[in-house]
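As you look at this complex, bear in mind that one protein chain is not there, while each of the others sits in place.
Showing chain A:
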Amino acid sequence: MAVLTIKNLAKTFNVGTPRASRVLDDISFDVRGGTFVSIVGPSGCGKSTLLNIISGVEEHTSGDISLTSDSGGPARMGYVFQDPRLLPWRSVMKNMMYVQNDRSEATVGRCRKYLEMVGLTKNADFFPGQLSGGMQQRVGIARAFAVEPDLLLMDEPFSHLDAITARGLRAQLQDIWAQSKKTVVFVTHDVVEAVELSDRIIVLQPGGRIFEDITIDLPRPRRQTDPTVATLQAEVLGRLETMKAMARTPEAVA
């Protein structure tokens, strides 16, 4: 069953002013429950805007968007941002609890469980400022999983980290995802990362249209050292280059 359905979605900033700019144009796709979908595209093509519309922080200009939840109630969402977005004056554990619906024992236990999964049990009482950037981002990931979301949104969560830390966290994310099987929409400009993590990649082109919808059918867990993974990464990268070349010469195509 589709958790997320988007139909003919468009977004224009500053509608009705001289500064009006169309960022998303006629986007349609749906995401089935339990799948990991990546949205890939060059910077500025509207990926964050799309996620913010899905999460409800931003309003869309036209089109339809619908979310369903297993429980039948309002869909619960988790969001991992590019930066950790933790309350600097609250401890790690309190940050986890801040976004929870209730304060029950079960909820506290769930927060502990996800903190353990990202290896931060010992840091539960630390302030965010006492953690490294990578550790803070892990808190953000644990927080998102701990709300048991119907849909988990991630916006370039590893792009601010150094390559080694990012690789470690990608492996950790694969593990957690394999255990929880949450529905994930993951935004990145990094094709290599997208191929490693996703069941499916939606390529967005400048101007905010869908260029291609690619299914990644590779066994998990995926390792960057695996040649089949590397081959597919190269292939998808090649298609993206084609897209960029086409975007540079629009007259020639038209």
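Following the convention adopted for this analysis, a residue touches a chain if its C-beta (ideal position, glycine included) is under 8 Å from a C-beta of that chain, and two chains touch if they have at least 3 such contacts; residues count from 1.
Basically, contacts and distances are computed from a predicted model.
Peer 1: Out of "Cytochrome c", "ABC transporter permease subunit", "Tryptophan synthase alpha chain" or "Molybdopterin-dependent oxidoreductase", which one is the UniProt protein name for the chain not included here?
Peer 2: Missing chain, per its UniProt entry: "ABC transporter permease subunit".
Peer 1: Would you indicate which residue among A:Gln130, A:Gln179, A:Thr228 or A:Thr242 is in contact with the undisplayed chain?
Peer 2: Of the candidates A:Gln130, A:Gln179, A:Thr228 or A:Thr242, A:Gln130 is in touch with the missing chain.
Peer 1: Among A:Arg22, A:Arg85 or A:Arg110, exactly one should touch the missing chain; which is it?
Peer 2: A:Arg85
Peer 1: Have a look at A:Leu4, A:Leu24 or A:Val147 and name the one touching the chain we're not showing.
Peer 2: Here the residue in touch with the unshown chain is A:Val147.
Peer 1: Could you tell me which of A:Leu24, A:Val37, A:Leu50 or A:Met77 touches the chain that is not displayed?
Peer 2: Among A:Leu24, A:Val37, A:Leu50 or A:Met77, only A:Met77 touches the chain that is not shown.
Peer 1: Residues of chain A in contact with the chain that isn't shown?
Peer 2: Touch with the absent chain occurs at residues 52, 55-57, 74, 76-79, 81, 83, 85, 87-90, 94, 98-99, 126-127, 129-130, 147, 153.
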